[in-house]
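Here the complex is missing one protein chain, while the rest keep their positions.
Labels for the chains are A and B, by order of writing; each one numbers its residues from 1.
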Amino acid sequence: MSTHARKAPEPVASVITKPLPAGLQETASSEPVMLRPLLLPLLIGATCLLCLLPFALVLVISLGEKIEGAAWQWALDFSQYRRFFVGLEWPDSVSFLYSQKLFYSFYYATVGAVLAVTLAFPFTWLMTRQSRQLQTVWLVVLLSIVSLSEVFVVMGWDVLLSNRSGLPMVLREAGVTGWLKDNGFFPLLREWGLANPRDLKFKTSGFAVILTMTYLVWPYAVILLFPPLSRMDNSLMEAAQTMGARPMTVVRTVILPSIRIPLMGTTLLLFVFLLGVYVTVSVFAAPPQQTLTLSIYQSIRGATLNAPFGAAQAVVLLVSACLCLGASHYLANRSKSRS
Amino acid sequence: MKMKIIGRLYMGFCLIVLLLPVVVVCGAALNSGRTMLFPPQDPSLQRFADFFINEQIWVRSLRTSILIAFSSAALATLMAWPIAYRLWKFDNRWSRLVAGLTALPFVLPPIVFGVGLSFMWAFSGLLGTIGAGILSHALLHLALPLATISIGLNAIDRSHLDAAATMGATEQVTFRTVILPQTIAWTISGFLFALVLSFNEFIVMFFVSSSSYSTVTLQIFNSLRNGFTPTMAVGAITFIATSALVYGLVGRFGDLPHLLGADPTNKGS
Partner (left out) sequence: MTTSTGSGQGLELKNVNKTFADGTTALDDINLSFPEGELTALLGPSGCGKTTLLRIIAGLESASTGTLILGGSDITTMPAYQRRFGMVFQSFALFPHLSVEDNVAYALSISGVDKTVRRKRALELLDLVKLAPLHARRIGELSGGQKQRVAIARALAQEPRLFLLDEPMSALDAQLREEMQIELRLLQQELGITTIVVTHDQREAMSMADSIVVMSAGHVEQTGSPQAVYSSPRSSFVASFIGKTNLLEGVVHDRQVEVAGVRLTPSSPPSFINGARVTVGCRPERTILHTDSQSSDQFIPASVKLVRDIGPVREVYLDADDRQLICELPSAGATRLSPGDAVRIEMPSEALHVYPRQESA
């Protein structure tokens, strides 16, 4: 079978046939063993523990018992949850004070998340149709804004909404305020909490809270919608157009249905994010319309100092968030198994 | 054509609204008085000197911010590596569970994690120490390097590992000579993301610092009862500039669209 010539020309063969340089045969077992078999799992386990322990503590302490004039002690006491949902005096009297705070948490988060996704969707679509370089520039801007501390965002909007140098001043100077007054809109605006007898005012108002919250999560919405939209194939739209679909029809019949699930998933994630907003509410919301995050702080660190109750409120927030994350996870899995 | 113009206008509008608070804050920092006004009155750079040099309270909190941001980002990256590596190497139910659990602090409302951390550090007697603050931020932002390193690892062609093995490389040598060099950019990106977010983080630090030290964001919030002042705005500018610089670097030297989930092959239109 071996019919081919085995006589190799000297110069070529010498490359291979010369003895190996010293050291090649030594296998590299003397390397510092970075992935020691036991050390790493231990490290990973410790990391997991540290990530989970805080949540576990919140859960356990929410069942603790508050001792009057002292701290608290371990117990299996559900009274903090009763206090949360129906008030301490129940069943003699009912108080929905904290349910109302929970309502405002949900209300702001829902409106903010839906607004942000609605406004971010067309923007993200347009952005993904641009060149890769331009996309990178946009992403740099968006990431810088999204990681900007809530404190700074609130600072900016505080100036923008302030009576002396913000939107009310601009509207006053532009004559919009006078026009609204003359045409009888002021009573309505006052009812909405957006005006005092003499002037428009945006601090404190639900409008300011929602505006700031939407601003907080809008870049986040773009970043979350970016992957599905940027992976969407242009030929899909072109195919629809060749079949006679107008641009708006393409959006309605091709784009929206194919990213319906990412849209819902994004809304849920933004909702969870907004549940935890603190500074915006503490600066822009009037006390009766404040959210759970503020009262959690009050209970843990602030005036009331009741750790079990603070923990119970945090658990309610945690459970709500987990439900939303679970839902978005489910949606993501379903869309994955479908495609 | 009309659609195109409307699209451009919309994007322009978004950019303006996006930048408006930033511009206002930057402008307000130039006020020479103690109140935030826009447009600034009698512009001066006095507030910059106050923030960086004169007022000890800001100098100290800036130093704390930097210390916590760098240490926690480095720690988060170090903790994320083994988890990402195992997830990539084995990709079984356990490694996915571990990755999911370590991402929880980042995706759940930070106030809940903050409350939990404050309990945990109170029990261990570490509440209010800088070390506890650093570890808290590292745990909070662990998900970021975990995500970027995972993307980087998944981008490695598995045949590269086989190739290294046939050329005599043990698992450790392969890690050092093939895996690490090909994921270093992703690791740095993850580190930078964690760094910027730690810089700007407020609520968790609010709970775990226990008033014994303060970062810049904390200090601003604590001084709020006197209202916002132009000196705070200088802090804001510093942070915005840092973020823009960091992401600009990632965008310049890395593939930001790919990092954020775009198809690596799709080079845009």
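Note that in this section a contact is a pair of C-beta atoms (placed from the backbone, for glycine too) under 8 Å apart; a residue touches a chain by one contact, two chains touch by 3 or more.
Owing to the predicted nature of the structure, the values given are computational and were not obtained by experimental measurement.
Participant: Could you tell me which of B:29, B:178 or B:197 touches the chain that is not displayed?
Facilitator: B:178
Participant: Looking at B:56, B:166 or B:226, which residue reaches the missing chain?
Facilitator: Hidden-chain contact among the options goes to B:166.
Participant: Of the residues in chain B, which ones touch the absent chain?
Facilitator: 157, 159-160, 162-170, 173, 177-178, 181-182
In this section, only the chains that are shown with their structure count from here on.
Participant: Taking the mean of the CA coordinates per chain, how far is chain A from chain B in Å?
Facilitator: The separation of the two C-alpha centroids amounts to 14 Å.
Participant: Which of the residues in chain A come into contact with chain B in the complex?
Facilitator: 24, 27-29, 31-35, 40, 43-44, 47-48, 50-58, 61, 119, 122-123, 126-137, 139-145, 147-153, 155-160, 162, 164-166, 215, 218-219, 223, 226-227, 230-231, 234, 247, 269, 272-273, 275-276, 278-279, 283, 293, 296-297, 300-301, 307, 310-311, 314, 317-318, 321-322, 325
Participant: Within their complex, state which residues of chain B touch chain A.
Facilitator: 3, 7, 10-11, 14-15, 17-18, 20-22, 24-25, 28, 36-39, 79, 82-83, 85-86, 98, 101-102, 104-105, 107-113, 115-120, 123, 135, 139, 142, 168-173, 175-176, 193, 196-197, 199-203, 206-207, 217, 220-221, 224, 228, 232-233, 235-236, 239-240, 243-244, 247-248, 250-251, 256-257, 260-263, 266-269
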